[in-house]
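What you see is part of a larger complex, with each chain still in position.
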Amino acid sequence: MKTLHIVNKSPDQARFGRCLAALEASDQLLLTENAVIALADAGIVLPSENYALAADLEARGLAGRPTTTVIDYPGMVRLTADADRIICW
Amino acid sequence: MHSQTAFTLVITGAPYSTQAPQTALAFAKAALAQGYSIDRVFLYGDGVHLSSALAAPPSDETNWPKAWAEFLQGNDIPAVACIASALRRGILNNEEQARYQRNASNIIEPFELLGLGEWVESIASTSKTLYFHGDH
Amino acid sequence: MSVLVIIDQAPYGSWRGRESLDMALSLAAFDQPASLLFTGPGVNWLRAGQEPAGLSQKAVERNVSAAPIFGIEELLVDRQSLAKYQLEPSALIAGTSTVDYTPELLANYYHVVCL
């Protein structure tokens, strides 16, 4: 079962850690809203396959981060449509 | 070709407090544009404030309840605010206004007040259910 | 397969836990299998001896205790969080099962809700 985890919380929140602790190797992680600042957080180790919403990155001055796959809202729709299961943290 | 996938969107974050209604609307528009359908939008917890007809933001800010209402009506998408969440938080339709003897109702069309059974129905269906939460 | 509702917030300070419980109870009421998992500060929902009269709120302890009667399949509690909040199993309300919060645990549920 391929699970897509969508997290919108800032990485200083305990919920963010609970999301990371729930990830299996084959799972996907999508960062939305305040969660995108995790890409700039020196204390957070993200799985190598992670996605981040373009609009949220741009808003926070984080466009062009090399450690994520940037997707737009249509890309988010495709990820969710392809997932066997979705957990929204 | 995508007709097999349909979404249910549950919004639990309030407008002007969280980004949830904005992210959910952008997602919903993109889903329809790609040929997917949206079975239902369900407001829960603080999310019920998205169904307020009285929100009056400054003219240079989006009126999120109005933007959502127009989107829902324009695309014939059923929209429900959880009645238990809504009554506590001061969102009433005409029927509840009468029952609770208040001076006004304030729910914006096309939102209806219904129970959690609507959400359960989505879970039990083939609809993919996504949650748009607040930032905490 | 069943739905898992996760409660990771302390009781009484917010309504989120109550609204999570309402979701689980609604599933059960409509014959949809549902389980509850308490983790993080959420394990404090299970502490015996809650007396919230001073807060003008209803005791959640009773609601949780009654959950199995209303058809909730499991009351799961995260072992590590119990240790963090120094909760001995004997200090918990009855009917809970201690588990480890892992991807394998979550994989048992086809839908997971975390308000």
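Each chain gets a letter, A, B and C, in the order it is written, and its residues are counted from 1.
In this section, a contact is a pair of C-beta atoms (placed from the backbone, for glycine too) under 8 Å apart; a residue touches a chain by one contact, two chains touch by 3 or more.
None of the values given here were measured: they were computed from a predicted structure.
The stoichiometry of the whole complex, written in the labels shown, is A x2, B x2, C x2.
Following the convention adopted for this analysis, only the chains that are shown with their structure count from here on.
Here the spacing of chain B and chain C, counted between their Cα centres, is 26 Å. Touching two or more other chains at once are residues 88-89 of chain A.
In chain B, the positions touching at least two other chains are 129, 131, 133. For chain B in complex with chain A, the touching residues are 2, 5, 7, 19-20, 23, 26-27, 29-31, 33-34, 36, 128-133, 135-136.
Taken in their complex, chain A has these residues touching chain C: 1, 3, 14-15, 18, 21-24, 27, 85, 87-89. Chain contact summary for the complex, chain C toward chain A: residues 8, 39-41, 101-103, 106-107, 110-112, 114.
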